[in-house]
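The excerpt is restricted to a subset of chains, each kept in its original location.
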Amino acid sequence: MILHILNRAPGTSLVYRDALAGMGPEDRLLLIEDGVLGALPAQVRHFTPVLDRLFALREDLAARGLEGHCDATVQVVDVDGFVELTEEADKTVSWF
Amino acid sequence: MESQDAPRGDLLVILRHPPHGTSWLRDGLDAALVAAAFGQSVSLLFQGDGVLALHPGQGSGALGQKGTAATLEMLGMYDIEALFVDADALARLELAADALMLSAEPVDATRTAAMIAAHRLVLVF
Amino acid sequence: MRYALLVQGAPYSQQASHSALRFARAVVARGHTLSSVFFYHDGVYNAARLAAPPQDEPHLPDAWCELHAQHGTMLLVCIASALRRGLLDEREAARHGKSGHSLEPPFELTGLGQLIDLGQACDRLVTFSP
């Protein structure tokens, strides 16, 4: 399993498409920084192929007032959980 | 003429970046505040993901930095009252205009050009 | 596990440095070793010794130094990225005939080869870009 990390919002940058194309069937995607905008119910459809493996960083959601506004399919993790995801992954790939 | 019902002014600051991810939002707001302090008439347009600047309930950033919500609350003190928000962006993010932390007038894309034409200086952040 | 970070964002203008520091602290809090942080591209600006942010904002270069002091994390700055951007230690300043310097220990100017070494020697290399 590879952890992919995305810090751009899908409404601004199209990099999320290449990130998704780079993901294998077991890989996970973590949204951080402005990337957490993708966890909103209105935006999460961009991540349909990986909805069962989609994570968002709690602290970055909270800073933006979005913590209670995530789509229910998104798994919210704090920064400790972020480290844990990197432990479980063989490696990480950061898309920006 | 479209531009006749657009708010006229000295400076239009277009804020396209959401809070915390970059300093663009803060830098744009700083420019607006300084212009207002110099007595200029300033309008703000929150556009694209920049509409998130107006989302309520924002907290502190990655290392505790304070973000921009407190600055936005000071806009009234600087007589910056011409606040506009991109209606398409709100719809795209499914945010309600009446649930924002400040009252801002939703404008659709067809009015943006008139707003730009009606301000002497336009800065995009 | 042994971790290393690659930081490519300028401090204050992008969240990358803040995110990386927050992650760094969580890495060591979970008992891992954070061997090194490698600063590349505009990330080298994190090493600016003269940074004087307002009191109510985090002081990023100092926060990196604290990480070094507490956990021995090496702070490696790509020398090619740094020189063109005006980040010189005393030695490089002298070599380029400039008075004064803008970078000092625990930040170290080093070659890009160190990044490649880290990729090989560490269990995880996590990148924070702008």
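Details
Order of writing sets the labels: A, B and C. Residues in every chain begin at 1.
The rule is simple: a contact is a pair of C-beta atoms (placed from the backbone, for glycine too) under 8 Å apart; a residue touches a chain by one contact, two chains touch by 3 or more.
As the structure is a computational prediction, the values presented were derived from the model and not from experiment.
Each chain type appears once in the view; in the entire file the copy numbers are A x2, B x2, C x2.
Keep in mind that, in the parts below, only the chains that are shown with their structure count from here on.
In terms of C-beta pairs in contact, A-C outnumbers the other of A-C and B-C.
One inter-chain figure worth recording: chain A and chain B are separated by 27 Å, centre to centre, where each centre is the mean of the chain's CA atoms. Rounded to whole angstrom units, the spacing between the C-alpha centres of chain A and chain C is 25.
Rounded to a whole number, the gap between the C-alpha centres of chain B and chain C is 34 angstrom.
Contact with two or more other chains is made by residues 15, 19, 22, 130 of chain C. Among the residues of chain B, those in touch with two or more other chains are 20-22, 61-62.
Chain B contributes residues 20-24, 61-66 to its touches with chain C in the complex. On chain C, the positions that touch chain A within their shared complex are 1, 3, 15-16, 19, 22-23, 26-27, 29-30, 32, 124-130. For chain B in complex with chain A, the residues that touch the partner chain are 17-22, 48-49, 52, 55-62, 67, 89, 92-94.
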